[in-house]
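Note that one protein chain of the assembly has been removed; the remaining protein chains are unaltered in position.
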Amino acid sequence: MIANEWTVFAMRKAAELIAAFFALIILTFAIVHLIPGDAARVVAGIDATPDQVAQTRTDLGLDQPILTQFWSYFSGVLTGDLGDSFRTHQPVVDAIASRLPFTLSIAALGIVITLVVSLALGLTVAGLTRGNRNQWLDTAFGWSTAVVLALPVYVIGAILIVVFAVSLGVLPAAGASSLVSYVLPTLAIASGPIASMSRLVRREAAVVLEQDYMRTARGWRISRLRQHVKHATPNLLSSTLTLSGLILASMIGGAIIVEAVFAWPGLGRAVVDSIIDRDYPLTRGIILTIGGIAIVLNIAIDIVLAIVDPRTLHSGKVLV
Amino acid sequence: MVGLKRFAIVTCASVTTGALMISGCTTGGNAAGQGVDTIRGAWMEDPTTFDPALSETTDDYRAMRLAYDTVIRRDLDGDLIPGIAKSWEQSADQVTLTIDQGHVCGDGTPITPETVAHSLSYLADPETESLHTTGIFGYGDVKVSPDNAAGTVTIDLSEPHSEVLPGLAMPQAGIVCPAGLDDKEALAEGSEPGAFSGPYALTDADSGVRYTFELRDDYDDWPEYSEPNEGTPARILEFVVGADDAVANQLLTGEVDVAPVDSEELSRFGGEDSFDVVTAVTGEYYIMFNHNEGHPFADETARRAAAQVIDRTALRDVIDPEGDVIQTLGDENTKCAVDDESLMVDQDPEAAAKVLDGVSVRIVGANAIGQNGGGSIYIQERLANAGADVDLTNTDIGSWVAQVYDEPDTWDITLYATVNNLGTLSWGLSTVIGDWYSEGGRNVTFSENSTASEALAGALSAGSEDEMCDEYTQAQEAALGSTDFIPVSMVTQSIVSRGGFSVMTPGGREDYTTLRVG
Partner (left out) sequence: MTAVISPVTSRSRTVRRRLGPMLSTGLVLMTGMVLLAVVAPHFFGEDASALTDERRQGMSPGHLLGTDEFGRDLFARALVGTRLTLLLTSAATAISVICGVTFGVLVWMMPARVRDLVLGANSVAVAFPGLVLALVVAAILGPGALSATIAVGVAGIPAFIRLSANMAAPIMVRDFVSTARLLGVTRLKTLIRHVLPNLGEPMLILSANSFAVTLTELSGLSFIGLGVQNPEYDFGRLLADGLPNAYTQPIQIIGPSIMLVLMGGAAMFIGDGLAARSSPRLRGLTRARRTGILTRDADSPAPTASQDAAQPASSIRAHATSASPICLSVRDLNITDGSGETLVDGVSFDVAQGEILGLVGESGSGKSLTAMTAAGLVPEGVNASASMITTAGHDLLGPTSAAELARDVSLVYQDPMSTFNPALRIGSQLTEVSRVHMGQSRTEAQTALAEKFRHLRISEPDECGRRYPHELSGGMLQRAMIASALLTDAKLIIADEPTTALDVTVQAEVLRQFAEASDSLGASVLFISHDLGVVESLCDRVIVMRCGEIVEELSGDQLSAGRAIHPYTRSLLNAAAYLDPTDKMVRKE
């Protein structure tokens, strides 16, 4: 029976994976055709003669029937060929490969910091404000997280730069030249997620801490740290994991802005550049990559959730 | 925002025949002083190619200058000085270059008249589809022939063109060695060191991250400027990509040694002795009108009225406080530029209001011109003040250029900017007078000023400098006389270097080969 459940689950996830990827491929293909302006004209340059533009159009395959274009795009994606950048004529795959690690590294560091900090923060605040104690803390927590959430990440980034790079001079202001360069971008990218995740954890933890099993744990007179880490945290994982999928996605979105603030050589900045440069192959290559990562992560989190909390095996998603 | 500004500017350069660039150059070294052999700088974007003929963006030009020498260079004041060619002769339809012996390619091959001729033929060949062919050689057929015995290269033009020499001094006219011409793909990638004729060879290209150049051991052909360039060339040049928003901070924290900085941020370096600022000129700002029928500024009185309310000095203060206000599309370093205040329209808001009241005007603007698109906002405010019914669209440079060039029905007036690598009057003038863009020329304003247009053509085919300047003067006076455009100011770029590093701006232009340590 159990094996059967997992088979059904795996098949459903596989179907979702395929459907989502197919939708993503259609979406990224359509981008190029919906964006206003003549791609061939832009690539050939304003000085180009009509003949040169026509030649460029042929070179880019834009004069082919749309289905032919789609098929060549689709088969290209399947074989890992995303075409060449209009701008640098470099294979898109190479351009993505050189930037992807930078985005993934701050996103991954960001999510780890987010999980650790917000679990600690949310639990601590929930613990300290149990039974209406320390109401000032409750208020301070509510306001400070609201401020962090409401402030755009570029303002937070600027504040971090002013404080830690320009005034104190302890951390680099921008770039990815050394390991310490990761600190500020990671902090900036994690700031919003930490605020929203710790609010969630605090809310969930307030409920968990009132559960009978936490009273049991208190009855064993173990330290508050142990109560929280060993007994409360596992019961918060399901909801935090579910949210962390969304947060990772928002981090990749946040990377677009954080990378601009910190001159970080990642995909986020590249996608903005490519849109403004009308470098369509690069734009859709990056959107495809980011979307693909989002899909895979999403499914991976579903699987982890199903292992952690087997009830989700049947129901699919936990509501956030 | 700021980020966009930089990205946008690059696109502009790639898409137009001219555009502005604001960011710049670089130098570096960590601690400054002795023992430093690396200069760290900042670029806006990845270079699109390492083939000079195909280069099209600001960062391309920066890279070309490092990797390829040109036959002619510019001195600090803009005069032409020897490069690979030690001397030259020019007539209306012929240029003869005498090649200096002893220059060598990256792979050790000597640079001969034949090498130069091959490279220039490739640049001139229509098959190459270089954006720069017509700017350098004009619109006729080009024949480049070497004479190894005499040590000369002769360029014959079927149509006279007077700007070949300044054209050959541009980085996009860099000489490509045989190894590069034999393998165009490797040339474009920059992966063939034998292709390089300049002081630096690309050693590492990490797309979107960093470009590293290394000084060639055998290179000793630095141009001789009128003032010596003090200091030592760096062994390594390292350019991070996309740092434009952050460079001011990075200069202050010592992460970058030399970089272009926005004029608004210059005050951050003002009080510090440990920073040097040099200002390079990159082009001209001017106001373009759409002269096409049915557009309000087809009428000369309307154009005059606009000039009567737009205070060029105030506009300059908004868009580029470091730039000089200009009376034509060039400054005192530009050959044949007129500097006649009387050709300018005096301020007269009341007279203007009589003409402009109730007129509906559509401005298209680039949000990269002036902080946050301030230039267009200023124009909007002035025209609206005169009673015009103004509609302003401020967009990124790509959209703006596309609209100006390809959707002429949708705009009446725009604030334009060029990247004038050529450093000549024709670069800007031909966008507002002469043959229409829609008919194969460069003029996007649909102006019909036959006097000015003929004089411009005459200047470009002049056989002597005097003749050229006569024609240019006539063209400028005719165009300014009917307010075909409004010159505003030079486009500048301020390059900040940390103590211990320096850079020069030959001819007012940025040039990385002048980066020095010490």
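Letters are used for the chains, namely A and B, taken in the order the chains are written, and counting of residues starts over at 1 for each.
Quick note on the criterion: a contact is a pair of C-beta atoms (placed from the backbone, for glycine too) under 8 Å apart; a residue touches a chain by one contact, two chains touch by 3 or more.
Note that the structure is a prediction, hence the values are computed from the model and not measured.
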item: Listed residues B:Asp69, B:Glu238, B:Asp262 or B:Glu471, member touching the removed chain; value: B:Asp262
item: Missing-partner contacts on subunit B, residue numbers; value: 1-4, 8, 248-249, 262, 264-265, 267-268, 318, 367, 371-374, 376-378, 380-381, 392-396, 399
item: Residues in subunit A touching the chain absent from view; value: 12, 15-16, 19-20, 23, 27, 31, 34-36, 130-133, 135, 142-143, 146-147, 149-155, 158, 162, 166, 192, 199, 203, 206-207, 210-223, 226, 230-231, 234-235, 237, 245-246, 248-250, 252-254, 256-257, 260, 271-272, 275-276, 283, 287, 290-291, 294-295, 297-298, 316-317, 319
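Heads up, the rule we're going with is that only the chains that are shown with their structure count from here on.
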item: Chain centre separation in whole Å, for subunit B relative to subunit A (CA means); value: 40
item: Partner subunit A, residues of subunit B touching it in the complex; value: 1, 3-4, 7-8, 10-11, 14-17, 42, 45-49, 56, 129, 131, 134, 188-189, 206-210, 240-247, 249-250, 252-253, 255-256, 396-399, 401-402, 405-406, 440, 442
item: Partner subunit B, residues of subunit A touching it in the complex; value: 37-38, 41-42, 45-49, 52, 87-90, 94-95, 98-99, 102, 161, 165-166, 169, 172-177, 260-263, 265-266, 269-270, 272-273, 276-278
